[in-house]
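Only one protein chain is missing; all other protein chains are in place.
Here the chain labels run A and B in written order, and each chain numbers its own residues starting at 1.
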Amino acid sequence: MKAHQLALAAAVLGLIATSVAWAQKSTTEAIDEYREMLQDGNPAELYEMKGEELWKKARGPKNASLEKCDLGMGAGVVKGAFVQLPRYFADTNEVQDLESRLVTCMSTLQGINPKEIINGKWGKGERANVTALATWVAAQSKDMKFDLPQSNPQERIAYEMGKHAFFQRGGSHDFSCATCHGEDGKRIRLQDLPNLTKNPGDGVGFAAWPAYRVSNGQMWTMQHRLNDCYRQQRFLEPGYASPITIALGVYMGVNAKGAKSAVPAIKR
Amino acid sequence: MKKSTALTATFAVIAVATLAGCAGSNGASTPSTAELDAMAQKMVQQSFHDKGIVKVKEALAADETLRDCDAAAVAGHTIDAATEKKLEAANFKTIQWPANGKYLGDWKSGEKIAQSGRGRTWNDKADSANGGNCYNCHQISKEEISYGTIGPSLYHYARLKGVTDPNSPEAGDRQIHLGQDLERQGLQRLLQHAARRHQGHPHAGAGGRHRRAAARPEIPGQSVDRHHDPTPSGPGRDG
Partner (left out) sequence: MGDPMRIRAQAKDGNVLVRVLMSHEMESGQRKDSSSNKIPAWWIQEVTAKLNDKQVFSCEWGPAVSKNPFLQFTIKGGKAGDKVSVSWKDSKGDTRTDEATVS
């Protein structure tokens, strides 16, 4: 009897001790630990695999692969391309980001209509394919440093346009990007917010998308991230790969010069 | 070569027009601030569209307050003191004080409104119960640890302002100061939305562009009314 009671008491004490120790870990520490556990086995890898398959597979009305797609460093050169986007392309005479450039290649090389992506839905059809492709392409530049070119006048103008858009308040709440991302050390609820008016560090902000979002089990590219930011801001919806979204990419990417890409990342 | 129609050569058109305008000036191809402004506005109009309850005409309607504050933010400095006073005064006039003169309501309802971030997005319905969105940016009660730090902590707010009894007639002056602080922090508009929704007014405020609180200048480095330390400490530094 006594031994049993002692054992029970010890077990109860053990539980109390554990719960006290657990409570002493701060909220942010516990969340960081959870986030670290998520890194191993990032489902983004599944999208990477799918993206690689789509790059090499002959598809579309022209029955061709994307292996000749020029992402800014020459036809078929993938490694290093992500950390130099968005940039100017002579063949379209436009500044383009990763998603819009993939749409261009799918159109010119494979004959897939861009409207299928631009008017499509997140996670479905050709738009989902662009997401998988973007994940794979970006993953080939993992740990490389952002170094967007600003040699072409259009690239410089795009930077200025992005800056204007970044500080433009609108919508019912008069929020701009800067409302959340204009200062150091801020957070929304318990989610840290990178300051995007400058380099926020390796693997953060522009250097962290495409990423897998655990909370909704979805793979998000920067286009998707911008879309949902604007939604939360009570702002208008931007068109997929519209000029403002590309300009914002230039603004953030140039500000992040030197930051290492962590893509594909994992988020809450 | 077939170009995707939606990815129009916007940057190209704008760049060519601007550079052509500057033809003759040697190397001075950087457009002026005014030109960049005009370009940006054009680009914004081209990139966004109506969706759900959010309409381009309302969402992008800029008034003097927004224009001045945004311009300063882009330029990387604060707005000058004179302009700030002028904008504050103009917006202060638009505040609607409680008709029954009561400044202290049911805190339980208030907490519910503060916790809710629902409503007013392009996914929401016009008649949905909109939340105040407060905890996204502020600490308010001690119990709620999931709070943001975009805005200052509002814990012990009345005490920090020296208001001992918000409902007393003697606190009348202080009530006005409370109101001024709220207005200056750009809160009045949000509170009006939340309050009107709670009182059962349908579709509060989206059309009320003329009723607006002074927008906070969102300039990095300008700490007009925000704490960097999320825990409340010391006297309020606001206003």
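Throughout what follows, a residue touches a chain if its C-beta (ideal position, glycine included) is under 8 Å from a C-beta of that chain, and two chains touch if they have at least 3 such contacts.
Treat the numbers as computed from the prediction; the structure is a model and nothing was measured.
Trainee: List the shown chains that the missing chain touches in the full complex.
Mentor: So, taking every chain into account, the missing one touches A.
Trainee: Which is it among A:A30, A:M49 or A:A75 that touches the chain not included here?
Mentor: A:M49
Trainee: Using the touch rule from the top, list residues of subunit A that touch the missing partner.
Mentor: 40-43, 45-46, 49-50, 217
As a working rule, only the chains that are shown with their structure count from here on.
Trainee: Please report how many Å separate the Cα centroid of subunit A from that of subunit B, as a whole number.
Mentor: The separation of the two C-alpha centroids amounts to 26 Å.
Trainee: Applying the document's contact rule, which stretches of subunit B touch subunit A when the two form their complex?
Mentor: Per the stated touch rule, the residues are 1-12, 14-15, 18-19, 29-31, 36-37, 39-40, 43-44, 46-51, 54-56, 58-60, 62, 66, 69-70, 73-74, 120-123, 133, 135-137, 145-150, 186, 189-190, 193, 205-206, 212, 215, 218-220, 228.
Trainee: Could you pull out which subunit A residues touch subunit B in their complex?
Mentor: My answer: residues 27, 91-96, 100, 103-104, 107-108, 114-115, 118, 153-154, 156-158, 160-161, 163-165, 167-174, 176, 178-180, 182-190, 193, 195, 197, 231-232, 234-245, 247.
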